[in-house]
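Structure incoming, see below.
In this view, the complex is presented without one of its protein chains, the others remaining in place.
As written, the chain order gives the labels A and B, with residue 1 at the start of each chain.
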Amino acid sequence: MRPAKLLFLALVLALLAGVPAAQAAAPKRIVALTPFSANTLAGLGVKPVGIGETPGDNERRASNLKGVKKLTLSHPNGPNMEELALLNPQLAFSSPTWAKGAKTMRDLGIKVVNADPVDVAGTVTQTTMIGKVVERESSAQQLAQRLKDQIAAARKSIRKHPRTLVVLGVGRTPFVLLPNSWGGDVVRKAGARLITAGVTSSSGFARISDETILKANPDVIIAIPHANSDDIPEVTKYLRNNPAWEDSRAVRNDKLFVSTDNSLLQANTNVADVIRKVRRVYLKN
Amino acid sequence: MRRTAVVVVLVVAVVAGLTASLALGAVDIPLQTVIDALTGNADPGPLRKIVLDLRLPRTVEAVAVGAALGVAGALLQGALANPLASPDVIGVTGGAGFGAVLILIVFPGSIALLPVGALFFGLLAAGIVFAIAWAGPNAGGPGRLILAGIAIAALFGAGMTSILVAYPDRVQSALFFIAGGLTSDGWSDLKVVWPYFAVGFAIAIALARPLDRLALGDDVAASLGARPRMIRLLSGVGAALLAAAAASLAGLLGFLGLVVPHAVRLASGTSSHTYVLPVSALGGSALLLAGDTLARTVRAPIEMPVGPFMVVIGVPLFLFLLRRAV
Partner (left out) sequence: MTESTTPAAPALEARDVRVEIGDKTILHAADLTLEAGRLVAVVGPNGAGKSTLARAVAGMQKTAAGAIHWMGDDLGGLRGRKLALRRAFVPQRARVPDGLTVTEAVRIGRSPHLKPLQRPTRRDNEVVAAAMERTGVTQFAERKLTTLSGGELQRVQIAVALAQDAPVLMADEPTSHLDLGATVAVAKLLRGLADEGLAVMLVAHDLSLAAAVADTVVVMSAGRTVAAGPPLDTLTHERLEQVWGVDASVKAAGHHTALHVAWLGGAADHGDAS
């Protein structure tokens, strides 16, 4: 009887092993339109067939993503649909910014999943989520844990909590980054007390009047203009002369900083490094 | 005859435009593959998908939108006896812009409703304009219609600008729509708006001869048993349907509706609506096909808005015709 029992067991095991294989296989051809999703996939050892890139992009990308086809992103659809279709992907990691394009992608038979965190905690949860979608759950668990540890380490021993204003320069009208924006959350996690004057907005950005800024008198101002890194001195000088800001503690104590990279605007996997930089350079805590 | 020559030239232009629109794009596809895809002989795969699901619906949209705007402009210029009349004048463009921006910026989660929003508000604006124009003294007169149109267009335009100012960080997504242009969205939008195109074109066909009766003035039209006010109202309705449907697909495309009928009249030398209406459809399609193909290929893979390209093609042509006419 024993060989028969063994055979029976083997058959059952074989069937059980075959069942997951019979289910929908993990998507093979994946496009990662956001830097966070691209780098996370790289961290999971999954190579996408295409990654998104905005014009003038200076995003940090994992080295094993070199050579992957870059899809230029522009409003309103995101990537060029023909180029995307040519890659014949089964799955695209996208962002709500490209919602219009998501509709077309779905019509083309591509599954669309948003993977663009808007807060620091989101980087951990979305790492796990991506892992689940591409069926690398155990790798993702490890990656997520590592990320969690890195973030915790970056936040150790915060000594000061300066009152900070983070401003996005859109033309001549600046927008305040609120706690529910990526940059706002990063700066808060770095220990700052964000000045918002009680304004809320679902988008995470709001125009507040210069009078409010004057009254609030921040200790630190972080400005993110639309400019290149070589323009920083010029822009800093211009912003320093803004009448609403020139008498603030921040300007008088030389704590007006200009950031020209995307690190406070766009979520990425190097969030722990960004927190560290904010602490070291801007908040000095 | 000049009239035949103009038709021949435009038909050739449309055919060339169709070919270019299907054969050219961000991805290089050999012409034979394009033909195979269209005739059902191509192997399934991304290239076939690009031709059938991205380029073909877009080409059809370009033809429909170009024809619709050309005909809408011709209808209004004939009905209002005013060479400056265009779909913008009856408030449709302003309303459609407001509706689209409302969805794009305030309710971005409902993005699938974009064509519906543009269509609804475009027709609403036109409806308000007609209601104002047909009430009170001098009801149905062209002057009243134009003034009401300008006022309502301004109202909805202000609404649109207010939304943009209230959500300035989302302005980018609306910019493309405002500049005017087609996007490779597949067939889903066309499925929603095709009935409005159909009804609008049907009204235009029915009004071709009646509009000629308005040519010598309302009194002569009445003498002939025509009803000038009814003709004007129906022209407005037809133009509104066509322009609202066009705006829901292609954003706020100005210029075409105003200039194409004039160009047709200048080139052919006739103002008869039985000629000008269909030929404006041809001219509009040709211009938009050319403009859209350029907009898609000039800086590929980035897609530019169509408006500037149409203007670059259309304005020199128009100025040339104008000089010869004078």
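Basically, a contact is a pair of C-beta atoms (placed from the backbone, for glycine too) under 8 Å apart; a residue touches a chain by one contact, two chains touch by 3 or more.
Predicted model, so just to flag it, every value in this text is computed and none were measured.
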item: Omitted chain's touching partners, listed by label; value: B
item: Identified contact with the non-displayed chain, of B:Leu56, B:Ala226 or B:Val259; value: B:Ala226
item: Those residues of chain B which, in the complete complex, touch the missing chain; value: 81, 206, 209, 212-213, 215-217, 219-220, 222-227, 265, 269-272
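The working rule: only the chains that are shown with their structure count from here on.
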item: Chain A-chain B separation of Cα centroids, rounded to whole Å; value: 40
item: Chain B residues within the chain A interface of the complex; value: 25-27, 45-47, 49-50, 53-55, 104, 108-109, 111-112, 114, 167-170, 172-173, 175-177, 183-188, 300-303
item: Contact footprint of chain B on chain A as seen in their complex; value: 55, 71-72, 74-77, 79-83, 85-88, 96-97, 99-100, 102-104, 107-108, 168, 170, 173, 175, 203, 205, 207
